[in-house]
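With one protein chain removed, the remaining protein chains of the complex are shown where they sit.
For subunit A:
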Amino acid sequence: MTPDQTRLLIDHLDENLRSKATAPPDDIIANDPEAEKEWNYLSLAVDAIKDAGLNQQVAAVRTAWKAGQAADASSTVPGVTTKSRTPVRTLYRYTLRAAAVILIITGSTAIYKYLSVSSASLYDRYYSSYSLNTARGAGDTDLISQAYNAKDWTTVRHLAATAKPHTNQTDFLAGMACLEQKQYDEAISHFEQIIAVNSHAGTDYYQDEAEYYLAISWLARKKINEAMPILEKILTDQHHQYHEKVMKMSFLDLRLAQYKENK
């Protein structure tokens, strides 16, 4: 094949392609097997180019489609209605989103809980003043009870220190006055004194009150390891005067605060 013959074949091939005809140029290849072979190679080459072009075009659409899928998965465009590919895929996506939201909320709550919970915060949550009128001191007309009802904490402590005889009631009211004045160590001493006296005498005068407020005082002192055994004892004792109150406490929070303090 001369270069001119080859060029002639190529020109003929191009014209054929543009007119969508595929017949070989009979006048050139009729009696020339070499020309026929060249024609076949040229046709083969053009077919390969077309296939490569189609492959390239499909690859471009595939890339765009994959990018669209990735974008769909990460966000939705406001104001644009996108047709779902299949209901199952959509449901799957929504489920994943819902799970992600729940996970984020749960995680945030857990983090907030972890950061916010402490002995001090639990003390603030569970401490409530002791009301003498609604308990066994109701009706008392002695000076210490009057001072307590008047919330004169300094006088209560002074009277308790000088009281004769010294009783569990005077110790308890003095302990509560100390708690009100945030004198936690003194409060703890008073409540422990009541428990010790009852233990020694075999009595239970102000025992339940002393136990509960002792635990609360330990929380105030940020010593939850001291408070927990007392609270657990009250929790297991259904006849304890403060059982219902302790039942309402969150032991999850107490354990969390204990974990933080023991770290």
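Methods note: contacts are C-beta pairs under 8 Å (C-beta built on N, C-alpha and C of every residue); 3 or more make two chains touch, one makes a residue touch a chain; residues count from 1.
Here, contacts and distances are computed from a predicted model.
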item	value
Omitted chain (choose from "Spore germination protein KB", "RNA polymerase sigma-70 region 2 domain-containing protein", "SoxAX cytochrome complex subunit A" or "Branched-chain amino acid ABC transporter permease") - UniProt protein name	"RNA polymerase sigma-70 region 2 domain-containing protein"
Which residue of A:30, A:45 or A:150 touches the chain not shown here	A:45
Where the unshown chain meets subunit A, residue by residue	6-7, 10, 14, 17-18, 38, 40-59, 61-62, 64-66, 80, 83, 85-86, 89
